[in-house]
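For this depiction, one protein chain was excluded, whereas all remaining protein chains were kept in their positions.
Let's look at chain A:
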Amino acid sequence: MAVMTETEPPPPPPIRGRTLYRLRVLRHDPTALLGLVLVVVLAYLVVAPLVAVLSDAFRLQYGDEAHAGQAPGEWTGYYLWRVFRSPVSRLLFWEPLLNTLVVAAGTTLFALVLGGGMAWLVTRTDVPGRRWLAGALVVPYMLPSWTFSLAWLSLFKNERAGGQVGFLEAQGVRTPDWLAYGALPIIVTLGLHYYPFVLLLVGNALRRIDAQLEDSARILGAPRRTVVRRIVVPLMLPALSSAVLLVIGRVLGTFGTPYVLGLPADYRVLSTGLFQSIRDRSTGVASVLATVIVIIGVLVVFMDMRLMREHRRFVTVGGKGAMDRLGRLRRLRRPAFALALLVFVVSVLVPVLTLLLSTITRTPLDLSTFTLDYWLAERLPGAVGFPHGVLRGHELWEAAWNSLRVVGLASVVCAVAGLLVGYVVVRGTAPRVAGFLRQVSFLPYLVPGIAFAAASLSLFAVARGPVPALYGTTFLLILVMAVTHLPYSSRSGIAAMTQLGREPEEAAQVAGASWWQRMRRIIFPIQKGALVTGIVLPFVSGLKELSIVVMLATTGTQLLTTLSIGLVDYGYTQLANAVVLMIALLSFTMTTLTQRLTRTSLASGIGG
């Protein structure tokens, strides 16, 4: 045994040796390289589009020279002026902004009342059929959001826009514009889509409240009402505020519903305004609008984080659950059940059945005019753009195949990328790389989908350097879709890798496994479950995604969702309804199948 040095010969210049040593270590550990690659890729796919859209907002675009009196490419405040101060700014920005705020506030209120009430009924009372209701009331969230708007049109559409009128008009009842289009229908249909969101968040929080907290208050002499007011509601605030802000964020970026129900009456919101600007090729204005939407989105999420942090002080953990302490409704049990059932009927059965009936009747919902032509006919007289039933011809099948292919690939890319981000973050050889990946992969969460799509468009629409113009390619669709779902997959990837820890891999390494062998035999097999969830969740939500793809899809890359919106544009209501029904069916089956297979709940999919 010895304790001594003096065995080593005098070292060569230490700096050189040290560098050589570091290089040798790096050569044997591809994690560093992988981290670097991810940093570059994410910077290009996430940060660059946002920079591009910002720069487009301040650079003069081709075609605007005459108006602005500047050369293309010069820095300019012209678009800012045009959007915020010019004679057309009311039309371009202020009115859509006001409408957006009205719709967001209305939808949130609607969803909050409906979702909160239902959450209370389902979790805290002895209403009959609680279990069934808890599942059934979430179904609206599995349908594409604009399903409701199409159903609304089938019922209330008047002669203002072209195409077939709705059920009521056909019956000879005049539906006024405010009922057929604009704020009210948008708020109601979006509210019906988003209330399950509130129900899930608030329901989870209600379930987690420790019944002992309430019991303590009761024992100290507080009457029931006081307990609710002083104990339960304050404890629910984090979940409530979170639900509110998330719904606002979603409404901000939603496109389908305001497009279907708003535009025929010139009721513009920011997202449809952005879409129109892009369609009109006024890139500069579109960039300003996209930037504004991004800023509002970022503000909303930051506010949410801020509130959550403040509320973390009184997060209640554990608890024996309130299952055995259900409030007794007594005589109100039946009416309460009837109310919940009514909500289900209005939010699921009515829209779906309306759509279904509208596709099998010539006069809306009049069963005496029953026909299967809209599904099966080889020739549909009068429908020039789509002259046959949806199941005929190649359009639907092509779009369906495109949807599956694009969304499927995007989901796989997304899940693998998320897991790799998690891997690099957890291996953590370079804290700065890990920090960057963590932040940037979360960034798309702050950006409403439609704004992100607009941003990608400004980066990829033209050839830049070695990268060719990608507009109109499925490749771009896949990329953007993968990136927008990255926040969820990278978060779950980081969680999964953190839970696994580094030891299993290190054990394999010491046992003699090279990096590839470790990946192939240890990491990926262990993370198989996380990987499957990471693929399936984006897949399900991607199938009904419209806001992102409506910007990027072209006639060559038609997806199911864009096909149905295209049919709406043509005024082929029945055909559009049929396609949406197909999407709803697909998305509903996939969701329930997933929940069965992976035992994940939808609540984890919406990313809280």
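The rule is simple: a contact is a pair of C-beta atoms (placed from the backbone, for glycine too) under 8 Å apart; a residue touches a chain by one contact, two chains touch by 3 or more; residues count from 1.
Criterion: contacts and distances are computed from a predicted model.
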Per UniProt, the name of the complex member that is left out, chosen from "ABC transporter ATP-binding protein", "Fatty acid desaturase", "FAD-dependent oxidoreductase" or "Na(+)-translocating NADH-quinone reductase subunit D": "ABC transporter ATP-binding protein"
Contact partner of the left-out chain, one of A:431, A:466 or A:556: A:431
Listed residues A:122, A:137, A:414 or A:522, member touching the removed chain: A:522
Positions on chain A contacted by the hidden chain, ascending: 1-5, 7-8, 11-12, 14, 16-21, 23-25, 28-29, 431, 501, 503-504, 506-514, 517, 521-522, 525-526, 528
